[in-house]
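A single protein chain has been omitted from the complex, and every remaining protein chain is retained in its original position.
Just so it is clear, A, B and C label the chains in written order, and each chain counts residues from 1 on its own.
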Amino acid sequence: MSELTDSQVVELADRVEHFVRAEIVPYEHDPRLGAHGPAESLVREMRGKARDAGVLTPHILPGGTHLSQRQTAIVLQRSGLSPLGPTALNTMAPDEGNMYLLGKVATPEQKSRFLETLVAGDARSAFFMTEPADLEGAGSDPSMMKTTCRRDGNHWIIDGHKTFITGADGATVGIVMAKAEEGACLFLVDLPDPAVRIERVLDTIDSSMPGGHSLVRIDELRVPADQMLGDPGSGFALAQIRLSPARLSHCMRWLGACVRAHEIATDYACRRHAFGKALIDHEGVGFMLAENKIELKQAELMIDWCAGVLDGGNLGTVESSMTKVAVSEMLMRIADRCVQVMGGTGVSGDTIVERVFREVRAFRIYDGPTEVHKWSLAKKIKRDWSASLPS
Amino acid sequence: MSELTDSQVVELADRVEHFVRAEIVPYEHDPRLGAHGPAESLVREMRGKARDAGVLTPHILPGGTHLSQRQTAIVLQRSGLSPLGPTALNTMAPDEGNMYLLGKVATPEQKSRFLETLVAGDARSAFFMTEPADLEGAGSDPSMMKTTCRRDGNHWIIDGHKTFITGADGATVGIVMAKAEEGACLFLVDLPDPAVRIERVLDTIDSSMPGGHSLVRIDELRVPADQMLGDPGSGFALAQIRLSPARLSHCMRWLGACVRAHEIATDYACRRHAFGKALIDHEGVGFMLAENKIELKQAELMIDWCAGVLDGGNLGTVESSMTKVAVSEMLMRIADRCVQVMGGTGVSGDTIVERVFREVRAFRIYDGPTEVHKWSLAKKIKRDWSASLPS
Amino acid sequence: MSELTDSQVVELADRVEHFVRAEIVPYEHDPRLGAHGPAESLVREMRGKARDAGVLTPHILPGGTHLSQRQTAIVLQRSGLSPLGPTALNTMAPDEGNMYLLGKVATPEQKSRFLETLVAGDARSAFFMTEPADLEGAGSDPSMMKTTCRRDGNHWIIDGHKTFITGADGATVGIVMAKAEEGACLFLVDLPDPAVRIERVLDTIDSSMPGGHSLVRIDELRVPADQMLGDPGSGFALAQIRLSPARLSHCMRWLGACVRAHEIATDYACRRHAFGKALIDHEGVGFMLAENKIELKQAELMIDWCAGVLDGGNLGTVESSMTKVAVSEMLMRIADRCVQVMGGTGVSGDTIVERVFREVRAFRIYDGPTEVHKWSLAKKIKRDWSASLPS
Partner (left out) sequence: MSELTDSQVVELADRVEHFVRAEIVPYEHDPRLGAHGPAESLVREMRGKARDAGVLTPHILPGGTHLSQRQTAIVLQRSGLSPLGPTALNTMAPDEGNMYLLGKVATPEQKSRFLETLVAGDARSAFFMTEPADLEGAGSDPSMMKTTCRRDGNHWIIDGHKTFITGADGATVGIVMAKAEEGACLFLVDLPDPAVRIERVLDTIDSSMPGGHSLVRIDELRVPADQMLGDPGSGFALAQIRLSPARLSHCMRWLGACVRAHEIATDYACRRHAFGKALIDHEGVGFMLAENKIELKQAELMIDWCAGVLDGGNLGTVESSMTKVAVSEMLMRIADRCVQVMGGTGVSGDTIVERVFREVRAFRIYDGPTEVHKWSLAKKIKRDWSASLPS
């Protein structure tokens, strides 16, 4: 699938890492970083540098071929070495997953209108699926979706509420899921549109994604029929295509962030002294760093395994659930230890460790809380057990 | 020691709770809440209401007598039901501990000049002990203190750096620790003073304490000799008096905050449905709430036990270390579960759960990271073992 | 309720502790200790010594009054300082709970025939409630009970299977639960009886309870009607009376066992050296002992709290569930750390630490696995929430 050899990918990843460390890390205390993510001017500035350095959208080759998932893992992890790296390099969520999906299922016309600008890093996109939790909303349970679409001549009209729509504020490309009689449908939408109103950008514990996460009201949004992805009723099936790679890409980027947090904590523990010796020479601290070293490796292996499953042509839903749970929980422990090792500095904004801790806390919720994945894994275990019984 | 009966304390605590829920909770989304804590105007406004309701500084009786520690625990926990409660009621850190210390060791003149205004809720104070971590700074290890004081006639002159000084920005009363030839000394200081420069208010993961936490430069600060607390060289001994009650009061307040977070998460889990039933009817969620219920009780018991030790006239250094570790780690788990139960809402600022999570994360560092306490407990275990050997 | 003052109880507990350490600890490597618990000859021998020392059945005063639960906690914990202590002192399960139940609900004739011999330490008893797990058996879910009883003139006839019946092998007094049309019934039964066949003594991970745990077949067992406890249909209600105190007494005894394991591990860590210093001076070890010290205190506080609830005349079902979960899980961590601190010695039978680890592992299952208690606590949380809503 990929047109790059593994050694070419390593070389690319090295360039990505060098760029992030040299060019993006200095932005980590830029005043344009707000609670709802980096301002658009900062996004443009960083992307300009990435474009010049030849590392923008590094996981999609000229011509549109994607790296394999195992190759993507290497590159995206490096882009994540700064919380700003994915935004700067256009490897961030939800764009990475949106570009993947469009690359797989969009028509040539759709690609030309919506995908090219994304790959070029000239636009941002959002994926409108999750719905609010007003007692009965969808949340992590897509069967409860209430947003509707109905045919009206050569258009579809969409109505509903969506929430936690990452990057909606500032996006020019939207992918919206809604329910028709035929089942779920996915639409490509030009934004901004007065029918898609951002009611509120949520204040969330994380703060690295441009545009933040929004609560959105869709009121009689008219979409030309040729902007539907696939066929009416195919929405869930198409979303499944996006699901595992997008989920896995979260793991890749945040693994990179935790690698960096661990570097910072290690450096701190080696330089700083207390009670007569370097912090790292206290087993209480050294053991935490040892645990990080082990779990960082485990996270890397789990991602690589799941990526291999996807590269084998599988949907990988079960495997990406397993990986998401394992990796997000490990990264939380890793980030937490980094904070703890650094004491007061760890809970301050003086380094990115505190920010990474907050990002990773959100990750345990985003893309399905740990508990939802365990729930579906338990069902899978039961099905497999039944299937193993002699008939 | 206390002049209130236990039933009077319960009545007082009920009034505190009612006030916090009715009058302070509505401020929780006030725009004057910033990253560095509530603005002074908001502090004044809330305190005015507390004064009117007769619940300002509720743990110090008219005449200056403090409630016993066990009684204080009940009252301070209730004040903590909102993250803003302790500020509103003047039960917050570091003022609570500072008032306690001055009540114990200040001269009548010192009390009249510095303590009365604090008890009246008309001023805020700061305790200048911790020093920066520039390779060799004090951090959690007070023996590494570098701030000095030297006698100059009827004054002392203080020089040094301090960091993580809670509430320094906006405080009018300072208690400053510095090292003389005779050992550590504590000084009462009028603030602001040009010799005490707030170099920076740190951006920290927590955001409920007025004035935030500051990095401070002290340059040739002149303090009249009669503003020394106790005698030259008695600084550490005096700080010990403050240590355990102040540490325990953190536990009290944040327990209250977690009780509230648990209420919010329970309400959410009972109202919201997913996959065909109320969240709480999913064992994955119900078990988390059950674990909260158990650990909230354990935290309460541990605080009550340690308070009883202090009420018995003991310094309680070991007991308050044990309690701080146990309670802060339990509250972290509790707050984390509340976030997780609430999914996307849990990581948003829509409720205080996200804020409580951040506050409690900092608590595991503040007042000595868990690891420092375990380190000193291990030393204690070894000493006790040696003492138990037949001689 | 109790006729002893608190200081008398402390004196009694001290005598119990002294006796256990001086007289029972030496039996800990006695060859008569088998996989199914101490042999009857060893039980008799140890009890003879306890009787002589005046510490047999120490929680029941002459005349039959029980200590309060808070007092019982102190005495039973000390009896547990050796895994053999409870057997030697007649404070063990299931006898302790059985004596408690009979003291509360037996008729004078029943007491004279069945209780007196138990209190005198001359007999052992068993409580026949749990049923086998053959797909649909009762296990932790008493509603699934299948053992039946039917009236036959002046007798009842009982049929069914029971499992995990602690102490059945060698017991002379049985309390059997069976279902009649009127509901569950409890019967006092003389043992051995050919109609009560011990099919197998289970090999279990624990090995301190005399008689072990048995799988039992009851076939047409005839019991005179006056050996029913209470009335037909009152069986569950009566079992509830036994439930919380019996559950709590497990916590008391095993806390004692873990106190001792911690002593042994501490002694080991202070004496033994590795990598240039005493083990305890390695933070990796010292921190584990510090964690033990904290959790031992938490277990003690939780037991004391629950005991106080029971002493207040409450059934304490919720509180004893909370306590059982908290204490058993903490004791598991404590025992596990003791093993780990002691390395190879910790997994060997050279000290009782390995045995305590195995006992405590079983404790997390016995008397309801942790998960069953969390399940019922979640239900309670939901009920309380509903009750708190304005009507």
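The rule we apply is simple: a contact is a pair of C-beta atoms (placed from the backbone, for glycine too) under 8 Å apart; a residue touches a chain by one contact, two chains touch by 3 or more.
On a predicted model such as this, the values are computed, not experimentally measured, just so you know.
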item	value
Shown chains touched by the chain that is not drawn here	A, B, C
From A:Met46, A:Met322, A:Cys338 or A:Val356, residue that would touch the chain that is not displayed	A:Met322
Hidden partner chain, touching residue among C:Cys149, C:Val285, C:Val325 or C:Cys338	C:Val285
Among A:His29, A:Arg44, A:Arg150 or A:Lys382, residue touching the chain not depicted	A:Lys382
Residues of chain B (touch criterion as defined above) contacting the omitted chain	282-284, 287
Residues in chain C touching the chain absent from view	130, 133, 135-136, 139-141, 144, 163-164, 202-206, 213, 271-275, 282, 284-285, 339-340, 343-350, 354, 357-358, 361-362, 364-366, 369-371, 374-375
Hidden partner interface residues of chain A, rising order	266-267, 270, 278, 280-281, 283, 285-287, 289-291, 293-295, 297-298, 301-302, 305, 322, 325-326, 371, 373-375, 377-379, 381-382, 385-386
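What we mean here is this: only the chains that are shown with their structure count from here on.
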item	value
Distance between the centres, which are taken as Cα means, of chain B and chain A, whole angstrom	37
Chain B and chain C, separation of their C-alpha mean positions in angstrom	42
Chain B, residues touching no fewer than two other chains	285, 371, 374-375
